[in-house]
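One structure follows; several queries about it will come next.
Only one protein chain is missing; all other protein chains are in place.
A and B label the chains in the order they appear, each numbered from 1.
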Amino acid sequence: MAWHRKHLLDTESLTKDEILTILDTAKAFKAVGERAIKKVPALRGKTVINLFVEPSTRTRISFELAAQRLTADIINFSAEISSLKKGETLKDTTRNLEALNADIIIIRHSAAGAPHFLARFLNASVVNAGDGAHEHPTQALLDAFTIREKKGRIAGLNVTILGDILYSRVARSNIWALTKLGARVTLCGPPTLVPRVFEQMGCRVSHRVEEAIEDADIINLLRIQHERQRKTMFPSLGEYSSLFGLNQARLARTKPDVLIMHPGPINRGVEIDSDIADCERSVILQQVTNGLAVRMAVLFLVNGGKGPQEVG
Amino acid sequence: MAWHRKHLLDTESLTKDEILTILDTAKAFKAVGERAIKKVPALRGKTVINLFVEPSTRTRISFELAAQRLTADIINFSAEISSLKKGETLKDTTRNLEALNADIIIIRHSAAGAPHFLARFLNASVVNAGDGAHEHPTQALLDAFTIREKKGRIAGLNVTILGDILYSRVARSNIWALTKLGARVTLCGPPTLVPRVFEQMGCRVSHRVEEAIEDADIINLLRIQHERQRKTMFPSLGEYSSLFGLNQARLARTKPDVLIMHPGPINRGVEIDSDIADCERSVILQQVTNGLAVRMAVLFLVNGGKGPQEVG
Partner (left out) sequence: MAWHRKHLLDTESLTKDEILTILDTAKAFKAVGERAIKKVPALRGKTVINLFVEPSTRTRISFELAAQRLTADIINFSAEISSLKKGETLKDTTRNLEALNADIIIIRHSAAGAPHFLARFLNASVVNAGDGAHEHPTQALLDAFTIREKKGRIAGLNVTILGDILYSRVARSNIWALTKLGARVTLCGPPTLVPRVFEQMGCRVSHRVEEAIEDADIINLLRIQHERQRKTMFPSLGEYSSLFGLNQARLARTKPDVLIMHPGPINRGVEIDSDIADCERSVILQQVTNGLAVRMAVLFLVNGGKGPQEVG
């Protein structure tokens, strides 16, 4: 189906068909990234703003490269050096950016709902690059892209997301996207980080890792953000690792063709053993490559692209 | 008349005809910003350096986008991470930038006169993006552009600049530009911030806001920089707001077609009531849009452009 949305705010409000249009468009753009000249003129003369109120080198660079490969002009705007520090409201800051004829504003913000708030009054397209603990839709889309690419389908697969679910926008966006696409999602981690309330989103909740991964086709490991987590959530990194970390013993009891995924940056030795991160079941780096293609697709579509048939 | 200057250092030394050439050229570039492809190849293969020794996201981005839309290559250079911290002189830093075949160096500096100093020895063009409390010429030019666009003329209009005049480079550049163009300028604010000495620049000085705005065609509100101002200048933000802030009661006693301007970022509830900032008399966001066009014009002209007839 032809894309018609102006913004990409979340995966919750996307239909299955819309998700598939993004994935198909991303597939066309992935081929561009493999050419000698990795550029298409799709967004030539368009202005994209990377508004990162919460810092993130990794996602910022992925969007920046995506815009460059679409031949857009891109401006990086980080909060540390901005008028936001002088007391300007987010609304005023973004209306100022729009007044510079910005076509697309990509926003990363620590407050859940910030992109939705902007979309209510901006004429520019808004792309959510992560809002608080709410959503990170392009991460979920690149995860879905990677699963489909490796497994040939998503419907009917068992996807286990392992780690800090409670505070994870990646988990939320994944749950919405994967369940729409027909996967069965299991969430696993300590009870403090994986409360039963997630069952209301259509997931299975498990607090025993062996049980959660034994039938998994995909294990998506979330980063334990030890720089953020409160001590009350779990006793120590060592204890987390011994109870929930993916190690060889646990991997040995999974399906032989299970895919290991992780949004990065990985903590080797915490949520994942170092050798597993580098093993052939791990598609962690392919996720990064696919992220670029997905973000090219998203920028292309919110700017008026209709679908993969338009990718040059 | 054909432009012939290599630098844009201030509005004080510009003639009326030179200002009009910039405004006419900006008008031609404003049309470019409204196209689907917002670029022209005017500065293709030219190198522009954004040398911001004093930080300013807003002005930096406006110049960066202006350069991008002229298809120039642009480098951002901020003082925090530069050799200036290692004790290199400003002269050496800028001669090094010039040795990189820079064509235009845009400088924001906390020291008044820094751009004029550079222009004495550099072969590259120098554009002043704000020097201490001295001048901020592109802001004054975009203000003049906006007035002319909205009112059809500048000569004969009453322009009231309200706020911290003493420390404001925006005020100084506006006074020079507007009086050359035939406007009558009134300055208003607390006596500590608006000393009588400004009468020598050809302005009326008033310390009563009602008097200052009653005949105004334009009210240009300056930001109260509460992060900088000394306590000795005025007792409190609340007192400033009650004595000089633009509110509905005061606005009701002005001309019905008065334009409300502000260089941004605005302090809602301090120098301007929030609803006035968003009302239809406010052209604050149009100023931002026009700033981009004015900066494109300035970069184009200092690089050898002659005037609007050359804009493609």
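As a working rule, contacts are C-beta pairs under 8 Å (C-beta built on N, C-alpha and C of every residue); 3 or more make two chains touch, one makes a residue touch a chain.
This structure is a prediction, so every number in the text was calculated from the model and none was measured.
Student: Return the single residue from A:Thr21, A:Asn220 or A:Asn267 that touches the missing chain.
Tutor: Only one listed residue reaches the unshown chain, and that is A:Asn267.
Student: In the full complex, which of B:Thr47, B:Gln139 or B:Thr186 touches the chain missing from this view?
Tutor: B:Thr47
Student: Please identify, in ascending order, the residues of chain A that touch the omitted chain?
Tutor: 33-39, 55, 57-58, 61-62, 64-65, 68-69, 78, 227, 264-268, 285-286, 288-289, 292
Student: Considering the whole complex, not just the chains shown, which residues of chain B touch the missing one?
Tutor: Touching the chain left out of view, chain B contributes residues 44-47, 73, 75, 77, 81-83, 86-89, 92-93, 95-101.
Here is the rule we go by: only the chains that are shown with their structure count from here on.
Student: Where the CA atoms of chain A average out and where those of chain B average out, how many Å apart are those spots?
Tutor: Centres of chain A and chain B (C-alpha means) sit 40 Å apart.
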